[in-house]
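Quick one: this structure, given as C-alpha cells, is what I'll be asking you about.
Missing here is one protein chain; the remaining ones are kept as they sit in the complex.
And now, chain A:
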C-alpha cells in the first residue's frame, strides 16, 4: 500500500542544484580536452567551474513557464495591433523608418546571438554557464522570431521591409552591425562572452532597447513596444549572465585580468560604434523624442556604467579607455551620422529628411554646445539647395574604417571641424581607420581584420553588381546596378521621405480611417 508522504517543496537553491548541477556528469571514455577543445587557447585560466553562480537560479522548467507567458501576452498585443490597423496611429509616417532600421540592423543580430550563445554554451565545461547560455540562445531565437512576426505587419503596407536578410549580407551600412557580430562569434568562447554577454548586454544594451522601445511607445507603435519589452524582459537575465561571467573569470585567476581588460576596452568601443545608428534614430528619426542620445549616454553609460566599473575595480578592472573619446563625441555623434545618411540616402533602404524648424529647436536645446554652431548651418544650406532643386546626393563612395566599417565621418577628438583619419601599414598594404581605438584593435589582430568585407571596396572591385553586368558598357550606372544587386527599388525604397510612396499612402489611409470617403 502506498504511504502518503507530505511532499517537501524544494527551496530555490536546492531546486537549482538538483535541476542544473546534478544533471552533469564526468566523462570516462573521452578526454575532457577532446570534448571541450576551445576552452584553453585564449589564455583564460579556470580552476573550478562549480564556483559559477547564477543569481536568478532559473531552472529549465521555470524558464519554459515564464517564457510561454511572455509569448502569450506578446502575440495577443501584436494581433490586436494588426486587427485595429494600429500602424495608422503612429505619430507620422517618418517614424516607420526607425522600424526599418531596427529590422535590418538589429533583428539579424538576434539570430547571430542565438548562434553565438549556442556555440559558447557547448564550449564551456561548467554546467552553470552552459545552462545560462542555453537559455540565452533560446531567448535570442525568440527575439528574432517575434520581431519578424511583428514587423511583417508593416511589410504589408510600407516599403523597405521586403528583403532584410539579404540586405544584412550586402548593404553598406548594415555591414557595421554585421561585422561587429561576425567579429564576436569568430572569437573564442570567453571573448564572445565578454564581448556580447558583458560589454554589449550589460554595458550598452540599455542604450539600444530602452530608447527604441520607449520611443515606439511614445510614437504610438504598440507592435514594436510589445516585442521590444518582451525581448527586454529576457535582457535582465542576459545582463546578469554577462556580469557573472566577468566576476567568475576574474575570481578564478589573477592572470585573467589583463586579457579581460583588453576585451572590455575593445568591445565597449566596437559596440559603441554600432550604436551610432541608435544615436541618430533618437535625435533625428523619432518624430516624438523621448530623450536625446547625449542624455541616454549620460544615464546609461556614464552613471550606470560608472557604478559598474567602480564595482569591478576591486578586481583591478578600470573604465574602458574609450570612455574619454566617447565623452568628446556625445555632442556630435548623431548629427554627423544623420548628415551622412542624408547625403547617401540614394543607397539606403529607408528614407531621410531635413529636420523641421521645431525639431531643430529641440536639437539646439539638447545640444547647446554644438548644434547651432556646427550642424544647423548645414541643414539650412541643404534645405535652401533642395528648395532650388539642387537636393544634394553624394555619389562618391566614402572611405570606410577597416575595423568598424563605418564611413570616415567622425571628427578629431576635441575638433568637430576636422575629419579623423588614422592609418597603418601591414604586409605592404595600407589600412585606414576612423579613430585611435579602431586602429589599435586592428594592430592587435591584423590577420583577422585584413579579411574584412568592406562594401565600398567590394563595389569598386565590381563584386556588387547583378550577374552578367558589364561595367564597361556605355551609360553604365554603377549606383543602379548596386541597388539591383541589393534588391532595393530606386525611387521607392530610397531617397527623401518627402514625396515618397510611404508618405502618400500613409496620408491617404489615415484620411480614410478618419472620414467617410
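Points worth noting:
Throughout what follows, a residue touches a chain if its C-beta (ideal position, glycine included) is under 8 Å from a C-beta of that chain, and two chains touch if they have at least 3 such contacts; residues count from 1.
FYI, contacts and distances are computed from a predicted model.
The protein name that UniProt records for the chain not on display, among "Transketolase family protein", "3-isopropylmalate dehydratase", "Extracellular solute-binding protein" or "Phenol 2-monooxygenase P2 subunit", is "Phenol 2-monooxygenase P2 subunit". The chain omitted from view is touched by exactly one of A:37, A:55, A:254 or A:368, namely A:55. Across A:249, A:308, A:323 or A:347, the residue that sits in touch with the chain not pictured is A:308. Touch with the hidden chain on the side of chain A covers residues 11-13, 55-58, 62, 66, 69-70, 73, 205-206, 209-210, 213-214, 217-218, 225, 229, 232-237, 239-240, 243, 290, 303-304, 306-308, 310-311, 313-314.
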